[in-house]
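All protein chains but one are shown at their positions in the complex.
Here the chain labels run A and B in written order, and each chain numbers its own residues starting at 1.
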Amino acid sequence: MKDVCKPKGHAHECDCGKECLKVEGDRAVIDLSLSPAQPMHYTTLNCVMRKAMRRGCSSIELKGVMGQRYLASTASAPDLYIAVHGTPGNDLGAFLNGPTIEVFGNAQDMTGNTMNSGRIIVHGNAWDVTGLAARGGQILVKGDTGYRVGIHMKEFGGSRPTMVIGGTAKDYLGEYMAGGTILVLGLGGGAPVGRSLGAGMHGGRIFVRGTVGLEQLGPGAAIVPLSPDDEKEVRGLLGEFENAFGAEVPGEMSEYVKVAPSSSRPFSGYYDKTNV
Amino acid sequence: MNDRKDREVRTDRLGMPVQAENYTASRPPGWQGQLGGCGIASCISLKGGRIDGDRIARMLTIMEERENGLGAGYACYGLFPERRDQYCLQFFFDDEEGKQAVEDFLDGRLDILHDEKVFLRERSTISPPYPLVWRYFANVPHAREWRGTRDLGEEDYLVELVQHINERVPKAFCVSSGKDMAVFKGNGYSYEIADLYDLGRYSGTMWLSHSRFPTNSPAWWAGAHPLSLLDWGVCHNGEITSYGVNRKLVEMNGYKCTVLTDTEVVTYLWDLLVRRNGLPTEVAAFVMAPSTFQEISLLPPAERRLAEWLRITYKEAFLNGPFSIIVGRSQPDISLIALADRKKLRPMIAGLSPNEEVAYCASEESAIRIVEPDARTWAPGAGNPFIAVAGKGIVRRGTEPSFQGVSL
Partner (left out) sequence: MSETPPTKRLDHRLPERFLPIVNYDLCRVCRRCVNDCSYQALEFRESKVVASGGCVACGRCIAICPANCIEIRPVPPQFAPHGNWSERSRRSILAQASSGGVLLSSCGADDEHPAIFDDLLLDAAQVTNPSIDPLREPVETVTYLGRRPGRLEVCDGKVMVREDDTPLIRMDMPLMFGHISLGSISYNAQQALFMAAKELNIVAGSGEGGLHPDFYQYADHICSEVASGRFGIKPEYLKEVAAVEIKIGQGAKPGHGGHLPGEKVTTMISETRMIPRGTDALSPYPHHDIYSIEDLAQLISVLKESTEYRLPVGVKIAAVHNVGAIASGIVRAGADFLTVDGFKGGTGAAPRVIRDHAGLPVEVAIAAVDRRLTQEGLRNRVTVCAGGGIRSSADMIKALALGADVVMVSTSAMVAMGCRVCQQCHRGLCSWGIATQRDDLTSRLDPNVAAARIVRLFRAWNEELKEVLGAMGIDAVESLVGNRDRLRYRGPNPKIAEVMNVKHIGEGWG
């Protein structure tokens, strides 16, 4: 394979990790404060991370991240663990395919964009468009999320994305949703979800702890009772949330509302195919 | 000749050439306005303290991915404590001729108390021409007549003068005209513009800033953000899809569109709705980013009536399409308003320093974290304004119900 490690097309070239990357055994530590370019450019950081991955590191710890985008995009090693200290930029873990990313801080927008598998654990908030088009893996957010989270998540076969939001989500949660599970806990008060919830959803399920008004539902979404299987799934996700964050979550199932598609074909009958 | 140097071609981050043609005060010929995206950042000292220019520059610069070197700018409020009650008119001139023309025009129309050249540092990365940047401190005289109308209000009079200059006086453009504030902008990356004006030499109570990613050049210094009229300063990210409609409303009310961008119209709308029509800030915000009729139908009766009538009355002021804007004003108090469209299609994060003295608003969290690592951050809601006022603190976090605090 060609060595493509050199960052391109911008002025922040450095010798890729000479200063900031330390590898001990299979553990890598990348300390961004040691980089000659400040703040370190994302192309450099991603390049250093790829270098660590190529060396077969099983854990990469990033220190001092400040807005660098696209971290670990398409990273594919299933056993890789990446710890991010600081504020990762947009598109954290895009197309992620296996690794676990743990963020100690807030994430920005589009975290886990089109992810395939793996886990993203955010010990803070993760803002707009988190989990866009995810088709597998898990996203756990301890705090709040923003608008249009979990849009067009989809499932297939054994791949089924799940997302747990400890705080709240805003409008258009689960729009176009075609599979997977979103659980919103609403810890810390405030309305757990916003308007246009599950607009046009035709697969998957959204569980909300708290109340959901009918006026909050988008077209194609309906409130349905939880089945015993649903309760099992919610309990399982709560367990994962508690494990990840060490936080206690009220597990009284009567507090949970399930939102599901009213049909898997929300727009059938919408079109007229007459040959005019 | 081997050592012949190629003509320096300015390139952007990706090494793409940036059009050499560069206009300062005069509008580029054939200018049709500009589309594009960007990054915005702002900070305000809630106690009325001072924040130096380096801080805002760091905030904006970290979002480098959001710009492409075709425009950036800053606005500082609470900038001239000794001249707090005078209007500060800051100009771009193509050359001395433009300056002379403006001075001739203002002679007898404004009482100019002081004028000075605005410091500009040559930068190798920003290709000339540079504008001549000049500021005038002025009072508005008692006798105010414009085109046969006597006794115009001070501010309306000033608006007429500024718009006349921008429309009619060649080689000159008034980039800001409010009390206790000024705008520093130009054609370049955020860090280039900060360095060009040496922002570190300024400090103020509030800063707004903006970096641009237009889809097309030429570069026009005066067309960069913030756009300003009186003490209003507006930085805007997004594209208003209702521009043609909004423009009609401001033109019907006597505003002249000279920059031909949606942001210009947004600036005039704030002036029209809040200064001239006297709407409370949060109500003006509702007008620009209203709730849907379905949501309105769920409001309590008094609020529903207000909301419906706002939509009916001001339908041309509804800003459709994705936007997030940061708006500043110095009158009556220095205040920061941040607003995203009603679906929140553009990013906006607010933050507060741990000692609760400085509030922030920016496109990305990292812009806040780089200057305030331990800030508390939150996301103001769709169409829900964040309002902070120096001396009063955060008046609205942007998470409250639409008309909270509005007398009905």
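Everything below uses one rule, namely that a residue touches a chain if its C-beta (ideal position, glycine included) is under 8 Å from a C-beta of that chain, and two chains touch if they have at least 3 such contacts.
Fair warning: this is a prediction, and the values are worked out from it, not measured in the lab.
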Given A:Ala178, A:Leu197, A:Ile223 or A:Val259, the one touching the chain that is not displayed: A:Ala178
Sole residue of A:Met66, A:Val84, A:Ala133 or A:Leu238 that reaches the chain not shown, by the stated touch rule: A:Ala133
Residue among A:Ala28, A:Leu80 or A:Ala94 touching the omitted chain: A:Ala94
Residues of chain B (touch criterion as defined above) contacting the omitted chain: 9, 12, 14-20, 34-39, 65-68, 213-217, 237-239, 322, 345-346
Sites on chain A contacted by the missing partner chain, in the whole complex: 2, 4, 6, 8-9, 42-43, 46, 50, 69-70, 73-74, 76, 90-91, 94-95, 97, 109-110, 113-114, 116, 129, 132-133, 135, 148, 151-152, 154-156, 159, 175-176, 178-179, 200, 202-203, 219-220, 264-276
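Rule of thumb we're sticking to: only the chains that are shown with their structure count from here on.
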Approximate Å spacing (C-alpha centroids) for the pair chain A, chain B: 34
Residues of chain B that touch chain A when the two form their complex: 13-15, 62-63, 65, 294-295, 298, 343-344, 347, 349, 364-367, 369-370, 377-379, 381-382, 399
Footprint of chain B on chain A - complex, ascending: 9-11, 39, 42, 66-67, 69, 86-87, 89-90, 105-106, 108-109, 125, 127-128, 144, 146-147, 170-172, 190, 194-195, 215
